[in-house]
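To keep things clear, I will list the structure first and then write my remarks on it.
With one protein chain removed, the remaining protein chains of the complex are shown where they sit.
To keep things simple, chains are lettered A and B as they appear, and every chain counts its residues starting from 1.
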Amino acid sequence: MDFSIFLIQCLNALQYGLLLFLVASGLTLIFGIMGVINLAHGSFYMIGAYMAYALAPIVGATLGGGFFATLAVGVVLAVLLGYVLEWAFFSFLYEREHLQQVLMTYGLILVFEELRSLLAGDEVHGVAPPDFLAGTLALGDVMTYPVYRLFISGVCLALALGMYFVFTRTRLGMMIRAGSTNREMVQSLGIDIKFLYRVVFAAGLGVAVLAGMVAAPVSSVYPNMGDSVLIICFVIVVIGGIGSIRGALLAALLIGFVDTFGKVFLPQAAGVLVYVLMALILLWKPDGLFKAG
Amino acid sequence: MTHSKTIFTALVFAALALYPVFTGSYGVDLVTKIMIYAIFALSLELLVGATGLICFGQAAFFGIGAYAAVLLSPEGSAPSLLWLLPACVLASAAYALAVGALSLRTKGAYFIMVTLAFAQMAYYMVHDTPLGGGTDGIYLTMKPVLGSLLDLDKSTTLYGFTLLMLAGVFGFLALLGRSTFGRALAGIRVNEQRMRATGFSTYPYKLAAFTISGGIAGLAGFLFAVKDGFVNPEMMSWHLSGAVLIMIILGGLGHLRGALLGAFAFALLQEFFKSEAVFGDFAKHWHLGLGLSIIASVVFLPRGLVGLPGQLKVRLMGRNSLPEVRREAV
Partner (left out) sequence: MTQTKSRLHLIAAAAIFCASAASAQTQPKLKVGLMLPYTGTYASLGTAIENGFKQFVTEQGGKLGGREIEFVKVDDASDPSKATDNVNKLIKRDNVDVLIGSVHSGVAMAMAKVAKDTGTLMIVPNAGAGAITGAMCAPNVFRSSFSMWQSGYAMGDVMAKKGIKKVVTITWKYAAGDESVGGFKEAFEKGGGQVVKELNLPFPNVEFQALLTEIAATKPDAVYTFFAGGGAVKFVKDYAGTGLKKSIPLYGAGFLTDGTLEAQGADADGLLTTLHYADALNTPRDNAFRLAYAKAYKLQPDVYAVQGYDAAQMLGVGLAAVKGDTTKKAEFAAALHKAKIDSPRGAFTISKFNNPVQDIYLRQVSGKENKLVSIASKALTDPGRGCKL
């Protein structure tokens, strides 16, 4: 494998890993801070992708905007959805056992899939990236790398940095970290924990939806697309340590590389490798790589 | 086990025994499938309900039993039930032993995920390698027989055999629940720390429960392979692990008849929402009805279907008549 090809595969791995991180970060927040196992997280990703497909013509017609306008509208809608969903549904799950959360969020997956079928149909759709991002960069003599994939990596990296900043440098981040370690104490300090949870949930959902929107041009938009993402996200959250953003980033990148290079060198074992990795890490560090926070 | 519960269970089995007399081949097929899922659910009940170990990878043991049935069958001649059935059960139990030995070192949500990981490993083994037939699956050309007595190719014979297996597994688990072993498992579920403090080494008990559970799941897988004559990687997918977990929660954890009820309820709910007779064109969106039912069951049936008579009693006769909540084996 010559160097330029190796470089391209590294870019592929990085892009895949960063995208997974974006989706998994929302899951680790919801799981870590609110203690809710949310099987419907993959559905949020799917909602994002379908929004990219469905909103683009509407935004173009009413606001005259293009791709970024669609993204902005999508994020706003997602945060609203997150707020409403948390208030109407998820807030009931905090006090319940994990098994009941599993059951309810599993039911939610089914409901979301059928709503998707009713509203957007059952066919596979492509989403075109915006023109100024649709070109390619020459890398090596034969192959070129799509600029849009670099854009995806860029967006994910920017969001990762943004999250790091919010968590470590702002009061909100401090409250969130405190709430994940001791909920009652935070409440007794006068902080509105309900509001906090709603914010975290809306943020987690918003990030997953954004990931779906940004990924839509490369992944296509198709039924049950949330499935494959869901399981990998849980793997990332567990390897990284439940509630740890740092851990999710490291785990996601690890999986991105193992998966990409696995597909190239050992195509038959590529699927198993990720799970072997998870099993090994958990046997070495039964609580994941990092602690929450 | 109180009398009403014994009578209930006996009635269920009697109804199942008489059912083929009143229905055609589709009905027999459907209920055979549900009974197989009931055996599968019972295997998970041993882990989750009795021992408190939430396993999210039960489908792997189910799938291994099924794949073993096809891979071990000779080409072109009907295999004998006498060695094929135990072989499949042992194959699943062996994988369960290995998985259990490694997974039981973790706890809580991590345990759940490790069991999932091992199930996914088995899934990708048959999905990506030429070992299984890949995503298209492999076919069982000739169904097993017991000499000239039983030919599992006939659907009513298979129905009867499955019913027998279901009753056998139910009885075995009921007896197990009342034995010292079962009491130990209950103790581990309630407070493992305390069990260890009294000198019990809990690890071998948990491992034994894991292995037995895997073997029973393998039995269910074997029956499924025989019924359809076809196995494919989706039998090991996490969707199925999730579905069987849903079944026992829906039915009611901590009760064997909960597993039975849950399997029937889940399968019949699907049939109901899929039927075009009731929903017409909307029937193709049956996931919606199923999803809403599942959500509703968590809100309105916190103890599962098994807890329904208790809940109704409270509603009808006032709060004071609610008996003490006690988790029995059956």
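By our rule, a residue touches a chain if its C-beta (ideal position, glycine included) is under 8 Å from a C-beta of that chain, and two chains touch if they have at least 3 such contacts.
As the structure is a computational prediction, the values presented were derived from the model and not from experiment.
Among the residues B:235, B:261 or B:298, only B:235 touches the chain that is left out of the figure. Here the missing chain is touched by one residue of A:58, A:124 or A:189, and it is A:124. Considering the complete assembly, chain B touches the hidden chain via residues 24-26, 29, 33, 127-128, 134-137, 139, 228-230, 232-235, 284. Against the chain not shown here, chain A presents residues 1-2, 5, 8-9, 12, 117, 122-124, 126, 136, 138, 140, 142-146, 149, 218-220, 222-224, 260, 263-264, 267, 271.
Just so it is clear, only the chains that are shown with their structure count from here on.
With centres defined as mean CA coordinates, chain B is found 33 Å away from chain A. Across the complex, chain A meets chain B through its residues 31, 37, 39, 92, 96, 98-100, 102-104, 106-111, 113-115, 117-118, 231, 234-235, 238, 242, 267-272, 275-276, 278-279, 282-283, 286-288.
Here chain B touches chain A in the complex through residues 48, 54, 102, 105-107, 109-110, 112-114, 116-118, 120-121, 123-125, 127-129, 238, 242, 245-246, 249-250, 253, 285, 287-288, 290-295, 297-299, 302, going by the rule given at the top.
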